[in-house]
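As you look at this complex, bear in mind that one protein chain is not there, while each of the others sits in place.
As written, the chain order gives the labels A and B, with residue 1 at the start of each chain.
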């Protein structure tokens, strides 16, 4: 079918319009089957938090993603555990051995001095094709002032991060969201007054969040932590073929 | 196992007791696998909203459904986009080319004059085996008076709709539901005082909604927008082998 006029979408390898998917324990056949349907819309898969560490057939799983041409990386939390145990080098070695070209740095749970985070980002940009840096806390009780978000994002981009991920978690209830999942609109406005949204990868696991960002920044906004079974739905929101964005685009 | 006495269920092809399933992007192996378990309970599958339009292997997917003997149709939103772009004929041609015998007409997002909707229904009844018509808005801020629901449903049945779908969306928070998912009981009472529930296909994606309707109208109420992984659960509610309806039937 090609009888409709739809918003123009970016194509792979994408710099904008990225869909970043959260895999929290899919089977390999499920990956093959689902991504036969939606793989062209998927730019990166994250093996959420430490799930990769407890996945017995991890090597096979990563091989399937690579076969499908989809880059895969570990969640930042796994790096945080490694840091906490002074095992950073071991962690980086493992990431390389699995053939991953993307790596994520976060401090959503542990405390990390800003200078240390920036130094780590700089180091990793020399060793990996793309470094993702995450800003924001996983604790819904911790509220970070907007100017601090902006400062962190700018410095982490300057340090070489490819994109900065804005925290939302799997739940969409922390970071740039209220505990009920509503977007902190003032915070987003403040961030994008200083940083192009193209440099952000916005975790937006819930439909009302995806809708808000597509309406605000257009079809080619970068969205992260998309559940695998929602990839097709997100694509319809981007193109205005779901009720929520139909009248925005058509 | 057949030692229990259970409510008598209708059998295929069903006029009542219909389970209408929402597919928002399943893979073909998942379809084969899941419907080996629950296919006999599934009467129609809807490829939700415009998901069909962005599914690369759509032809194969539809073929799998047809192989399983399960009719499949597009969501009404896709027709709404086509109407909005003056591409109705192209849309209908595509639906036929995919071998679909069911078609859905809705105005949940776009405005459509009632005369136009009725004329479209009449036209489609000549071209398709079954025409589904949907009543209700996808916008939770739009509240339609009960008498208008009744009028629309009656006219659309008169115009040839096989069943009228009452809006609930994937979320179960609009149309015949409060934003918290509770059934608008007065609205349902008013509708069924004028129209037999057998002519309705009630979108009821959430368990408490399915339970309410099974208790109200019995095992063979027509339920729509059932998530694929809930088909077996819905069947247990219909038969009273889940706690929620056990004491209703046994």
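To be clear about the criterion, contacts are C-beta pairs under 8 Å (C-beta built on N, C-alpha and C of every residue); 3 or more make two chains touch, one makes a residue touch a chain.
This is a predicted model, so every value here is computed, not measured.
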- The listed residue (A:91, A:128, A:149 or A:249) that touches the chain absent from the view is A:91
- Which chain B residues would touch the chain omitted from the figure, given the whole complex? 1, 3-5, 29-30, 32-34, 36-38, 40-41, 207, 229-233, 235-236, 239-244, 246-247, 250
- Task: Please give every residue of chain A in contact with the chain that is not shown.
- Result: 24-30, 48-58, 61, 77-78, 80-82, 84-85, 87, 90-91, 94, 108-110, 138, 169, 171
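Definition applied: only the chains that are shown with their structure count from here on.
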- Note: chain B sits from chain A at a C-alpha centroid distance in Å of 34
